[in-house]
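Here the complex is missing a single protein chain, while all its other protein chains stay put.
When the chains are written out, they are named A, B and C in that same order, and each has its own residue count from 1.
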Amino acid sequence: MSSTFGNVLHLSIFGQSHSPAIGCSLDGIPAGIAVDQEQLQAFLDRRAPGRDETATKRREADAAHIIAGVVDGHTTGAPIAAIIENTNTRSKDYSELRRKPRPGHADFPARVKYHNMHDVAGGGHFSGRLTAPLCIAGGIALQALEARGIKVMAHVAQIGGISDLPMDDMVYREADRKATLTNDLPCIDAAAAGRMREEILAARDELDSIGGIVECGIYGLPAGIGDPMFDGIENRIAQIAFGIPAVKGVEFGMGFAVAAMRGSENNDPYRVDAETGEIAVESNNAGGILGGISTGAPVMWRMAVKPTPSIGREQQTVDMDAMENAELSVHGRHDPCIVPRAVPVAEAAAALAIWDALLEDAAQR
Amino acid sequence: MSSTFGNVLHLSIFGQSHSPAIGCSLDGIPAGIAVDQEQLQAFLDRRAPGRDETATKRREADAAHIIAGVVDGHTTGAPIAAIIENTNTRSKDYSELRRKPRPGHADFPARVKYHNMHDVAGGGHFSGRLTAPLCIAGGIALQALEARGIKVMAHVAQIGGISDLPMDDMVYREADRKATLTNDLPCIDAAAAGRMREEILAARDELDSIGGIVECGIYGLPAGIGDPMFDGIENRIAQIAFGIPAVKGVEFGMGFAVAAMRGSENNDPYRVDAETGEIAVESNNAGGILGGISTGAPVMWRMAVKPTPSIGREQQTVDMDAMENAELSVHGRHDPCIVPRAVPVAEAAAALAIWDALLEDAAQR
Amino acid sequence: MSSTFGNVLHLSIFGQSHSPAIGCSLDGIPAGIAVDQEQLQAFLDRRAPGRDETATKRREADAAHIIAGVVDGHTTGAPIAAIIENTNTRSKDYSELRRKPRPGHADFPARVKYHNMHDVAGGGHFSGRLTAPLCIAGGIALQALEARGIKVMAHVAQIGGISDLPMDDMVYREADRKATLTNDLPCIDAAAAGRMREEILAARDELDSIGGIVECGIYGLPAGIGDPMFDGIENRIAQIAFGIPAVKGVEFGMGFAVAAMRGSENNDPYRVDAETGEIAVESNNAGGILGGISTGAPVMWRMAVKPTPSIGREQQTVDMDAMENAELSVHGRHDPCIVPRAVPVAEAAAALAIWDALLEDAAQR
Partner (left out) sequence: MSSTFGNVLHLSIFGQSHSPAIGCSLDGIPAGIAVDQEQLQAFLDRRAPGRDETATKRREADAAHIIAGVVDGHTTGAPIAAIIENTNTRSKDYSELRRKPRPGHADFPARVKYHNMHDVAGGGHFSGRLTAPLCIAGGIALQALEARGIKVMAHVAQIGGISDLPMDDMVYREADRKATLTNDLPCIDAAAAGRMREEILAARDELDSIGGIVECGIYGLPAGIGDPMFDGIENRIAQIAFGIPAVKGVEFGMGFAVAAMRGSENNDPYRVDAETGEIAVESNNAGGILGGISTGAPVMWRMAVKPTPSIGREQQTVDMDAMENAELSVHGRHDPCIVPRAVPVAEAAAALAIWDALLEDAAQR
């Protein structure tokens, strides 16, 4: 396999940067889930580039065409399939790309793996463009979760040395959500968004790129969802999140900070909530997950996104045909920072992981 | 599913802390792989507790009995199965544990998920003891990789505020490996091991526990192994690593540090190696993986391990039967720090993930 | 799941009879497999209706558009995706179909399963039209097998009381193959084809339909392919063959006839072939499979295809809204016998099952 995900859900993603279309199929979903195509397109538009000078200038018409599985605005139980046509492909000469691998891209290992039979145009199946069909499936998952009272929200937590305000790890904040949708960059704090924007533009002006961190919260997930060992909430989110190009780390709750913590600090005490009469944690260092299973507190996770490997500066590479050293400058349109565009992708990934866990949970009740 | 792993390999782990036995089955493996049972047992012994005052004092006879799939010292193509009998179970009263969930353990979400029908004794299927069968399967994987020239090595990179020397991310160092096997704790630097030991004992003396980080390197993996999107090397390692109890973060190469990096710093340049005449990266910030596929450089990854949730101090919890607040002190034998014991488990996890990717790669050639 | 198949291969089929498109994605395939699109289209045309008065008169433009995974006439290692647009959909009123289930169709159980949210138009996802994308994937598999010297051939073995000559179960006969492609119906014996044709027309004239048997042989598969227990060649072929609408039985070699046989008759003796010097069976009652694994003899299997449930005669049904008895006549264009059109579908199914087994075998060497 490779481009498939899910235990009960069955997501397949296909397409290359310059193939006739990219798309996905999504099997295993219940019938009768409402799918609002306008809302879906609005979600996809959050991922699309071209709205701001911090992103690539090329225009992608990421118009999702649902070609199967949805009738009269709801799922039918049959697999959903959707495609996005690649209208903006260019038939330029990619022979240099086949010869000279771009540092930080999959060009070299892909050539070895596929013994030079892979599609190199625009990065082929490894292109970040493949996150668009992930967002189609994830956008449907988000609607399914929303209908069950589960909200997923992500923001840019860090770019370079600049940090956003943290998300609340106990309560969903509608105001924070709105801020991430209206600020220059998807941040809670407008000032941080502004500083990040400058950081990105500075990198761009130096023909360079910059990395960052996306933080994501899943609010309203009831306790008891997820599975032990290899199919916990953490495993599922990590499996899909590491499928997003450029992600190099995934952590939950306190994440890597646990290394310096004592158990007495890190353990989240339980109390009976005076208001609701229900059991709740007093803190959420676990990021809402114990033993792979949700505690009822928000699931909080973060993913590290590396700086875009495509940079204008000259870089050292090799000519794989001649087997000699070579230099390379990546021209063309690329984002100096893909972290802002990764925000809806993180939400899509989280939604798919959680939906799969919820459906599997229903099987085991 | 839940306790199963692999695309071509098929690992199932079963057992509870106090069930008659724990074990695993491992299907999908080639015939004719040499399995040295002494070497396997020696590997398991690295995980077992009881050798040092930094670990729990209970003695577990983690004797692996291979009950199927291995004949005359080699695999037969039939599924391998192995069990470890739970000789040291105690039939004490676990009714308090069923009522009062231990903070930081899976007790509460498990009770909700399994509507109180789960096995609570000793943590049931959520016990860290289940890493023993993971190490059986992983130990066999390690032998299979070793036979192909692939070495896997992990060490304690950090405990509390103390760090070990970093592992070499370009070359396998036999001396470092030996050091990790002979120092007080599995560290490269004996002095760091000593300071970590003090840190652990200090936590123990305060009836507390402490977390840390395990770093693992996979040396000798050829370029071109792994799959795009959801079945890359990162996804596979993450899926299995988050199955190790207490792991809250997984990162590759520079990991979360990429957030503050520029592309020009983070990209690993290619050069033709003057000696071997092969293409190699000049640095290894990517941790040996691009687009999910190995670059030929060592695969470097780290996992964050939280402080043992079982601590002697009194903690706040609830009585789930009475639905009222309660206090809890976890008595008995537990590790003040499980990070050292997680070192061979990380090696086992890595070996299984890599073996699965290698076998799947063979299918696609 | 449901509409996915394969262990190493990963086939997803999507679409409904009247959705914008039907199609498939196929992941897990090696790079560099030649895909001849003309040959593929010619294969699809064998399944398409409209060429003969024994089949439905509607014209389906089953033009396969490969939208991903194939570049310059070969696979790239990325998932293949292909769609067929549903140009011939009709927006007639399907409300009666939603209310009155057609006997022998999935209408009733689908309504229960999907609590009336399924797509009823033209049979929705249950339509025989979904065998078209199966034939796209299978057609590519056939080309991959052919390149390895493996030929797959099926014919109509029986319709009503009329039988074709049997296929040779030891040797591939090119003349028989040609006959099946040129006779009125895909039979070896032109006379049998003629009599079957009359049988079908007789059924049609009585507003009725008729069933039959498709026999399929896989020639050139080397010994040693397949897996024990649940992933043997038999299990794989059966799993996919029962996915073809109307198939009610699958048998291998002597099949159900073994019930009346003695072991001494049924066992296939081994001899060293004087010519090739290789081990070969003297007879092929096992249909080329022992213990789920190929013996090197042709894999011979048969599938029973029920008479088309859509018939012009009045039938007894119920009105599921009114919960009262009702009558139903199925109007419109339908095949009085789908057995001939099932012949290439059987070849596609066999090719996919065998390809999956071959790829998995490569993983285990």
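Convention: contacts are C-beta pairs under 8 Å (C-beta built on N, C-alpha and C of every residue); 3 or more make two chains touch, one makes a residue touch a chain.
Since the model is a prediction, treat every value here as computed from it, not as a measurement.
> Can you pull out the displayed chains that the omitted chain is in contact with?
A, B, C
> Just one of C:64, C:97, C:216 or C:290 touches the chain that is missing; which is it?
Reading the full complex, the residue touching the unseen chain is C:290.
> Considering the whole complex, which of B:119, B:231 or B:319 touches the chain not shown?
Going through B:119, B:231 or B:319 one by one, B:119 is the residue touching the chain not shown.
> Residue-wise, where is chain B in contact with the chain that is not depicted?
Interface residues of chain B facing the absent chain: 1-4, 8, 10, 12-16, 19-23, 25, 27-28, 31-32, 65-69, 71, 74-81, 83, 110, 113-115, 117-119, 121, 124-125.
> In the whole complex, what residues of chain A lie against the chain that is missing from view?
These residues of chain A touch the chain that is not shown: 7-8, 28-31, 77-78, 228, 359-360, 362-365.
> Considering the whole complex rather than only what is displayed, give the residues of chain C touching the chain that is not shown.
So the residues of chain C touching the unseen chain are 1-5, 7, 13, 101, 103-106, 108-110, 112-113, 125-126, 130, 158-161, 203, 206, 208-213, 222-232, 234-235, 238-240, 242-243, 245, 247-272, 277, 279, 281-282, 286-287, 289-296, 302, 304-311, 313, 315-318, 320, 323-325, 360-361.
The rule is short, and it goes like this: only the chains that are shown with their structure count from here on.
> Would you kindly say which chain has the C-alpha centre located farthest from the C-alpha centre of chain C?
Comparing chain centres, B lies farthest from chain C.
> Which whole number of Å gives the spacing of the CA centres of chain A and chain B?
Their C-alpha centroids are separated by 26 Å.
> Quick check: how many Å separate the C-alpha centres of chain A and chain C?
Result: the chain centres lie 39 Å from each other.
> Using Cα averages as centroids, what's the distance between chain B and chain C in whole Å?
46
> Check each residue of chain C and list the ones that touch at least two other chains.
Residues 8, 28, 31, 77-78 of chain C each touch two or more of the other chains.
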